[in-house]
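Have a look at the structure below, then the notes.
With one protein chain removed, the remaining protein chains of the complex are shown where they sit.
Order of writing sets the chain letters: A and B. Residues in each chain are counted from 1.
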Amino acid sequence: MSGHEYLGKIPEGLNYTKEHEWVKLEGRTAKVGITDYAQHALTDIVFVELPEAGKKAVQFKPLCVVESVKSVSDIFSPISGEVARANESLKEKPENINNDPYGEGWIAEMNVSDSNELKNLMNSAQYKDYLEAKKK
Amino acid sequence: MELIFEKSVEGRKAVQLPELDVPFQKEILPQDAMRKDLELPEVSELDVVRHYTALSRMNFGVDNGFYPLGSCTMKYNPKINEDAARLSGFSMLHPYTPEEFSQGALQVIYELERYLEEITGMDAFTLQPAAGSHGELTGVMLIKKYFKSIGEKRSKVLIPDSAHGTNPASVALCGFECVEIKSNKEGEIDIDDLRLKLSGDVAAIMITNPNTLGLFETRILDIAEMMHNNGSLVYMDGANLNAIVGIARPGDFGIDVLHSNLHKTFSTPHGGGGPGAGPVGVKNHLKKFLPKPRVELEGGKYRLNYDLPDSIGRVRAFYGNFGILVRAYTYIRSNGWGGIRAIGENSVLNANYLKEKLKSHYHLPHDKICKHEFILTDKELSNGVTTGDVAKRLLDHGSYAPTIYFPLIVPGAIMIEPTETESKETLDWFAGLMINIKEEAETNPENVKNAPLTTQVSRLDGVLAARKPVLRYKK
Partner (left out) sequence: MHYIPNTEKQKKEMLDAIGVSDVLELFSDIPKELILKGRLNIPPAMSELEVKRHMESIASKNKTGVSFLGAGAYNHFVPSLVNHLILRGEFFTSYTPYQPEASQGMLQAIFEYQSMICALTEMDVANASMYDNSSALAEAAIMACRIKKKNKILLSKTVHPEHREVVKTYANANSIEVVEMGYEDGITSIDSAENISNTAGFAAVLVQNPNFFGCIEDMEKIERFAHENGALFVVSVNEPTSLGLLKSPGDCGADIVVGEGHSFGNPVSFGGPFVGFMAAKEEYMRQIPGRLAGQTIDKNGKRGFVLTLQAREQHIRREKANSNICTNQALNALAVTITLAAIGKELKNLAMQNLQKSHYAKSLLKKKGIEIIFDSEFYNEFAVKLENMEKSKERILKNNIIPGLDLDRFYPELKNCMLVCVTEMNTRQDIEKLAEAMGE
C-alpha cells in the first residue's frame, strides 16, 4: 500500500498500528479492525477469514486474513489477548469493512491480556502524521 | 448466451455408439457400486456445433487481430505445426508403446533438446514440464538438490521486485524464502541492493532477462559473477527469450538453469490458457539432477534411460506435453538458423518502432532502447482516465489489450509486445488507436471510462463474482 492521496477518517480515542489496524479498548475487552486508509487501499473486500473464538492473539502477529479482488492480506493483531468473538456479519457482508471500517466493519472482540501494550501503538494524531509521511 | 446445459432437451442425443458386439454379461457389478444420476447435457450434434461456434465468436485470438499482450509473445501460430502434431503417428501413439515402435517420438524429443540447447547455450534440457511455471518449479527443485548434494544448507532465493508472480510462488512451493531485490531508476536490478542482500544463505537469484520492463539487464555479467563468487546459482525465467533468440544466448551470460516457454517463443498456440510447455535447460553441473527418464541415442537407436540415481524424480507422468513438443520442433525446423535470428531482430525492431510512435503521446518511464516489449503508463492521461480504461477502449476498436498493471513496480503499467509476426501497417494502425484514445480522454472521457461499449458484455462486476462465487451450473 503506497502512494495514496487518501488518508481517510482517523477517529480519536482509538489506537493505531503501522500496518493500519485499529483497536478500541473498552475496559478489559477491545474491538479491533482495519482503518479507513486500509480498506480504501485494499478496494472491495470480498471475503474475511474470521478468527475463531478462543484463538490466542499476540500483538503485531497475524490475526486473520482479509481478501479483496486485488489481494489477500494478513491482518495483524494490534493487541495481545484471546478472541472472544468475531463479527459474524462479515460472512454475508464483507463490504461492511469498506462501508463502515470503525463501526459495523469491526473484525474481532478480544479479551485483553495487557492493556499496557497500547503504548506500543499510535494515537490518532500520530497515525495521521504517519500516513502523511508515507504520502511523500 | 445460454449454457449448453440450458439447451438440454430430455432424450436428445448427439453421439451414437455402435451396437455392443460382444455377448452381454448380466450384473457384472453390484447395484450399490453404480451411480444413480448423470447430470450431463442432452443435446443434438447441431446444437453442440452451433453452441461452441457461437462461443468462439465471442472470443478473440491472434487469428482475429492484434494481440499485444506483453510478456506472452502472442505471435502467429503456424498451421503446419498443427498438421504435424495431428499426424496419427504422433497423436495416436501410446506412451508405453515399446521403444522400438516409438523411435519417431523419441527422435523428436531428442532432437528438440539439442536445438534448444544450441539456441540457449545450455548443456542439457528436460522437456517434461507442462508450462513455464511448472518449469520454474522444476528449476527450483534442481537448485535445491544441487545444494543438498554438496552438503550446503541455503534457504533464500533473491527475486527482483519486477518478477512475474509465478517466480516467488514457485520458490515458496519448494520451501525457500523469497528476498526481494529492488530495481533502480533505469529499470534494471539494483546491484548495490543485490550486494547488500547477498549472503552465504542465498542459494540463487531468479532473474528474467530481458526483464519484465522489456529491458536487457546490461550488468548481467557482473550479476552472474557476484552470484557465482558467492557459491550461488543464477536462474533465468526465459519468458522473454523472443527478444534475443539467434542474437545472444543465456548460457553465455552466466545462467546456470533456465526455463523457456514453447507457447511463447516457439509459436505453439496459447489455446485460451494452455496447453504450453516449459522445458528447463541446465549447465553440466546440474545435468545429473534432471527429471527422469532421459532420451539417449545409442548405436543409431533412441532409448529411454531411467537409471538416473541423482534425478529429482518425475515432475509429471510420461514424457511431457509431447503434442506441444512436436509443434515447437516443426517450428524450429521451418525457421532454421536464419529464421530464428530473424525472430530476435524483428521482435526488437517492431517493439522499438512502436515505442517511437507512442512515446510523445504517453508517459514512457524508460526512454531508451527496449527489447521485444516496452511499458507506457497512464500518468499523462486527462480526466482520471486509467490504464484499465484504455485497455477496455481498445477492445471496442478490434485490438486486444496489452498486459496491464504488471509489473507492479510501475504504477499503471501498459506493457506492449507486438512480436515479429506483425506488419508495419498493423503497428501504425495500433499506434493510431492509442493516440485516438488519448485524445478521447481529453475530449470525451466518458467513452473511455465506460468502455467497452461494443463488446458482447459491458464491464463485468468482478467484485460480485468474488463475494458471491458461482462457479458451476445448478439446475
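The definition used in the following text is that a residue touches a chain if its C-beta (ideal position, glycine included) is under 8 Å from a C-beta of that chain, and two chains touch if they have at least 3 such contacts.
Because the structure is predicted, anything quoted here is derived from the model rather than measured.
**Q** For the chain left out of this view, which of B:Pro160, B:Gly238, B:Pro269 or B:Gly412 touches it?
**A** Only one of B:Pro160, B:Gly238, B:Pro269 or B:Gly412 touches the chain omitted from view, namely B:Pro269.
**Q** With respect to the chain omitted from the figure, which of B:Leu55, B:Leu196 or B:Leu297 is a touching residue?
**A** B:Leu55
**Q** If the hidden chain were put back, which of B:Ala124, B:Leu290 or B:Val315 would touch it?
**A** B:Val315
Basically, only the chains that are shown with their structure count from here on.
**Q** Over in the complex, which chain A residues touch chain B? Could you list them?
**A** By the definition above, chain A touches chain B via 3, 44, 46-47, 67, 69, 94-95.
**Q** What part of chain B is in contact with chain A in the complex they form?
**A** 411, 462-463, 466-467
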